[in-house]
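Missing here is one protein chain; the remaining ones are kept as they sit in the complex.
Chains: A, B and C, in written order; residue numbering restarts at 1 for each.
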Amino acid sequence: MEKKLSPQNIVNKLYENDPFTKWLKIEVLEIRKGACILQMTIRKEMLNGFAIAHGGITYSLADTALAFASNTHGRKSVSIETSISHTESLKEGDIITATTEEKNLTNKTAVYHITIKNQNDKTVALFKGTVYRTSKEWEIG
Amino acid sequence: MEKKLSPQNIVNKLYENDPFTKWLKIEVLEIRKGACILQMTIRKEMLNGFAIAHGGITYSLADTALAFASNTHGRKSVSIETSISHTESLKEGDIITATTEEKNLTNKTAVYHITIKNQNDKTVALFKGTVYRTSKEWEIG
Amino acid sequence: MEKKLSPQNIVNKLYENDPFTKWLKIEVLEIRKGACILQMTIRKEMLNGFAIAHGGITYSLADTALAFASNTHGRKSVSIETSISHTESLKEGDIITATTEEKNLTNKTAVYHITIKNQNDKTVALFKGTVYRTSKEWEIG
Partner (left out) sequence: MEKKLSPQNIVNKLYENDPFTKWLKIEVLEIRKGACILQMTIRKEMLNGFAIAHGGITYSLADTALAFASNTHGRKSVSIETSISHTESLKEGDIITATTEEKNLTNKTAVYHITIKNQNDKTVALFKGTVYRTSKEWEIG
């Protein structure tokens, strides 16, 4: 009897218990093995002192995408090191989309590039994340 | 007549218009030229799917500290590139403190190391941030 | 009278005075505005204590590619912050190729992803570099 969860089920498990991702109102557009596409809208309470989105907001979207993409392989994976460049500012109402790209996958670690674009398809942030792949499997129940 | 703002006044200006930093309930413990110490408490709505603080929360605290510390010199400064390692997980109720260290300051750029520790003085995140220092001064009014 | 140098001429100027790039025996496969492809072979004197290429070798190839690609726009550009993940080890005789991708270009800064692959088209290193674009132009003479 197969006990392994599908990529979609793993993300459901992660998401249903994730209050901050819910606060961000992140919408899952696509999930497959090793990848995901996520979207959210910049709200007033996400702005910083320059009246643009706080850097922590785009980081949070990318970090969630990293968790979702890396865990879909079925093994619990945790972030080791991440970096982000904020290349364009964002205003209230802007819609941002994070797309993951798996650049390397070994037994112990994996590396992802995550690009965040706005509604005009302009790149607003470039994120690189490395995860450690634990030996614990995601299981049913 | 001096038009320049003090480090404390610059941070006040940044903070009074920063809804996300307010949502995080960041408390300013110390401000001086090129440095700051910030503190906040992990709340339930900041947790992720593993019931620990979302990586975006510690990043947001560090990124705010980067903005505060780099702007205290009097010139408007913006983040170019940041990286963070999450070295310890955080639970609801944990109190975290970010302390900045200015590692380099040139005419155009500056580099900061920001260490985040929990209430037991254990390091929970290591952040490195580079800013671009614009030629615009913070001015009164 | 046009005084600006072509991308190829800028790289020639950089290369003809670059003893370390010559020591590495880097070969320029392609040069165009904002991009380049470079190649080199791992020699015995480039190995580390594990009998694989020292991390500094792949970094050096990527850093040279960053300098070449970013300077081809005609303005003198200097590295601000770089990161690299070594995803696969390299042995003596391996041939590595660095390909740049310009991810962002603004008036003051630019961001590049540089992928290094071996002769079997396997990714061996992932590099991300941010440069500061000075106002000095590359000029003839």
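We take it that contacts are C-beta pairs under 8 Å (C-beta built on N, C-alpha and C of every residue); 3 or more make two chains touch, one makes a residue touch a chain.
Remember, it's a predicted structure, so these values are computed and weren't measured experimentally.
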| query | Which of these, C:Asn9, C:Thr82 or C:Thr123, touches the one chain of the complex that we don't see? | reply | C:Thr82
| query | Looking at the whole complex, which of C:Thr21, C:Gln39, C:Asn104 or C:Asn118 touches the chain that is not displayed? | reply | C:Thr21
| field | Residue numbers in subunit B that touch the chain omitted from display | value | 83, 85, 87, 103-104, 106, 111, 113, 115, 123, 126, 128, 130
| field | On subunit C, residues whose C-beta touches the chain left out of the figure | value | 13-21, 23, 44-49, 51, 54-57, 59-61, 63-64, 67, 79-86
| task | Since one chain isn't shown, list which residues of subunit A touch it in the complete complex. | result | 80-81, 83, 108-109, 130, 132
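Following the convention adopted for this analysis, only the chains that are shown with their structure count from here on.
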| message | Per the definition of touch at the top, where is the C-beta contact count highest among chain pairs? | response | A-B
| remark: Farthest chain from subunit B by C-alpha centroid distance is chain C
| note | For the pair subunit B and subunit C, the C-alpha centroid-to-centroid distance in angstrom is 33
| Quick one: subunit A and subunit B, Cα centre-to-centre, how many Å? | 22
| query | What residues in subunit B touch two or more of the other chains? | reply | 80-81, 83
